[in-house]
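Can you read through this structure? Questions will come right after.
Note that one protein chain is taken out, while the other chains of the complex remain in position.
For chain A:
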Amino acid sequence: MISQFFILSSKGDPLIYKDFRGDSGGRDVAELFYRKLTGLPGDESPVVMVTIGGSGHHDDRHFIHIRHSGLYLVATTSENISPFSLLELLSRLATLLGDYCGSLGEATISRNVALVYELLDEVLDYGYVQTTSTEVLRNFIQTEAVVSKPFSLFDLSSVGLFGAETQQSKVAPSSAASRPVLSSRSDQSQKNEVFLDVVERLSVLIASNGSLLKVDVQGEIRLKSFLPSGSEMRIGLTEEFCVGKSELRGYGPGIRVDEVSFHSSVYLDEFESHRILRLQPPQGELTVMRYQLSDDLPSPLPFRLFPSVQWDRGSGRLQVYLKLRCDLPPKSQALNVRLHLPLPRGVVSLSQELSSPEQKAELGEGALRWDLPRVQGGSQLSGLFQMDVPGLPGPPGQGPSASAPLGLGPASLSFELPRHTCSGLQVRFLRLASRPCGNANPHKWVRHLSHSDAYVIRI
């Protein structure tokens, strides 16, 4: 049960404010929230904050918020409610607003204020959730979304459909499909589209001797459907897909994940035999399947880093030679690769020799940043970095040593791997049972993407 809901821009300007119960102060809570957020002591978490009312009872509130594409979505409540449900509700609201307004962002929200209020009215009643299903809601929502520019397929291709140029944002490339789900009823032809994304997040920890300490893959199959609801579709996954450690399927090692959970609208009658998910998705975005895989990856890791460190304690000269090998198949490539290497305090100068001109390296915030916009599979890149660390103490009079000084490393990599899944899971087919509306063949887009969550290499 929530008392108020509001959306703030990243600068703290209230965009949307809605009071559901009228049991707590006025609009100034939004301002109060932002003040608290910015003035929070370092050791407290901003996710849940409390404000004790000045006078009278029922004036103290808990703020619970999520950050989503630069916006703060905040709910206040005076009850001791389940944080999980509330956070889930907030992210569901974010998805819902995205569905209706195209993409979620400051500009789209302020263009569609009326629509957002209408949605909130329907989703929440007196602070209780009524429904968050796009399906049910579309019967009640009258306002049309205002989109910045008319949508056309040509635009789609220019923004790089297959995740080719999704920027550093860790969001799935579904931004390519950013337009309202429920666009006007007249242009039927544009509605027949389905986007299916297999997105994996990879977190890896490699010890200084190169041995693998931790691999963790969090995968999701996300569906964004513009088809009318109720149209059945079948998603065929790789047949060698097995769940749990013991199960064995197909020839060879198979594609194994530890745990799978499905959306409640998925029928699993064909899953056991043919690895087919059958579902009747509502319009809008939904996560069809989530899976996790740890410790045992079928394919080699995408990147290996071979560092060598020369440290002359006497002169304070630190030389770091980094060799980065990309072990992807030769046809694949990694994009937006960035290496982040924390350095000891007091590093003053940096001289660099990089293996190709498009790379960039610079110092900032006590760390070295090495940007590689594009790395082809099977290639090897290197960088030689020399730094002066005058302040770094140590027993003087020793020659160059190979041991790294404290404070150097660990190196972290961030990257995107379009058309590649680390678990090896692929969508074999996406089949629509019946052709909706008798219109032209619906467009089906299937995309695969892996990106790094934390890819850490100790030095």
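Things to note:
Basically, a residue touches a chain if its C-beta (ideal position, glycine included) is under 8 Å from a C-beta of that chain, and two chains touch if they have at least 3 such contacts; residues count from 1.
The rule we apply is simple: contacts and distances are computed from a predicted model.
Chain not shown in the complex: UniProt lists it as "AP complex subunit beta", one of "AP complex subunit beta", "Septin", "N-alpha-acetyltransferase 25, NatB auxiliary subunit" or "Autophagy-related protein 101". When the omitted chain is restored, the residue from A:36, A:278 or A:340 that touches it is A:340. Across the entire complex, the residue among A:10, A:85 or A:315 in touch with the chain not shown is A:85.
Within the set A:228, A:298, A:378 or A:410, the residue that contacts the chain not displayed is A:410. For the chain left out of this panel, the touching residue among A:214, A:360 or A:431 is A:214. By the touch definition given at the top, chain A reaches the unshown chain through residues 42-48, 50, 52-53, 56-57, 59-60, 62, 64-67, 80-91, 125, 128-133, 170, 201, 203, 205, 213-214, 216, 218, 259, 261-264, 287, 290, 292, 294, 340, 342, 344-345, 365-367, 393-394, 406-407, 409-410, 412, 414, 453-454, 456, 458.
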